[in-house]
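The chains shown are only part of the set, and none of them has been moved.
Chain nomenclature is as follows: A and B, assigned in order of appearance, with residue numbering initiated at 1 for each chain independently.
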Amino acid sequence: MTETPWALYVGRFQPFHKGHVHAVNYILSIEDGIIIAVGSCMNSHEPKNPFTFGERLRMIIGVLDDLEVSRKKWYAVGIPDVKFHPAWVQLTKSLSPPFSRIYSNDPLTRILFEDAGHEVKDIPFLKKEQYSGTEIRRRMLANEEWSDLVPKATFQVIKEIKGDERVRTLCANTERHQSEH
Amino acid sequence: MTETPWALYVGRFQPFHKGHVHAVNYILSIEDGIIIAVGSCMNSHEPKNPFTFGERLRMIIGVLDDLEVSRKKWYAVGIPDVKFHPAWVQLTKSLSPPFSRIYSNDPLTRILFEDAGHEVKDIPFLKKEQYSGTEIRRRMLANEEWSDLVPKATFQVIKEIKGDERVRTLCANTERHQSEH
């Protein structure tokens, strides 16, 4: 890590799915190493952010170990949200080892990092409409099959913490917030 | 209060209506006493949270005194929202006398308290579609009759503070936030 700075890969990983694995492999085919910046790390138990940072970290560690990606090629850090958006770049720099390029398809991440003088590169999507957190959470909510969209270690963590039940409960809750309270 | 811990009843009470009275009576028929946890206590002057904690407390005190529920059987405390959801249980414990069971129909409250090892019980609803804060605020906004949904003391507090006008203004405001600013 001390020699060439690694690349930064930004996401929320709710949960860590096969599209994310594809992106990690893609970045590692180009770069010496990868810092996985787990955004919204303080958020959990929300319809769009059901899992804690600790749970997401377990998924990432489990999946990358199963794939035999060397622990010396990646590290995952949590980045909390900030209400004051322009602070986000500096926050990421303070909470992470040094990095060179940023890999992200998120336009706000692109604007903020480019304005701060960083290079931002796109990530080729793998079947974007399927391998997406939104689709996985939608399937969990609808009680449809979602296990084929995530690697085995992600599946195991979610089952152990009853994460799919949590998604159903949180969304039920949201509806009630609209209609009942 | 020092002998058997009381039960905790969680709600926002925007405003304190007849459904809430029904719940208080139900819980007091089972438990020695009741701690009324008034959620979102820092929020007010918002479409879904029009009334301050102070105003809601006046409604609760007025209504339960009118019903001659002994002051030694209940106490109401305010609990602010936290962005970091898993802290909510600990926050409630710190801002309240000790409690045993929790009474709530809210799934997020249920998940968080059950994960922390507490028993959570449902409350039978009284005509849920009528006796709900949402319905009362909707009627206030639409200038429909709402007084039969709340006990007399709640009605008096709302009239004194012009609370129904406040709801209409706040909702007008929300629309303008969407369409004009």
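Following the convention adopted for this analysis, a contact is a pair of C-beta atoms (placed from the backbone, for glycine too) under 8 Å apart; a residue touches a chain by one contact, two chains touch by 3 or more.
Remember, predicted model here, so these are calculated numbers, not experimental data.
**Q** Whole-complex copy count for this homo-oligomer, where the file places 2 chains?
**A** Result for the total copy count in the complex: 6.
To be clear about the criterion, only the chains that are shown with their structure count from here on.
**Q** Just the number, please: Cα centre separation of chain A and chain B in whole Å.
**A** That gives a centre separation of 36 Å.
**Q** Which of the residues in chain B come into contact with chain A in the complex?
**A** So the residues of chain B in touch with chain A come to 11-12, 14, 48, 83-86, 105-108, 110-112, 128, 132-134.
**Q** Which of the residues in chain A come into contact with chain B in the complex?
**A** 42-46, 52, 166, 169-170, 172-173, 176, 178-181
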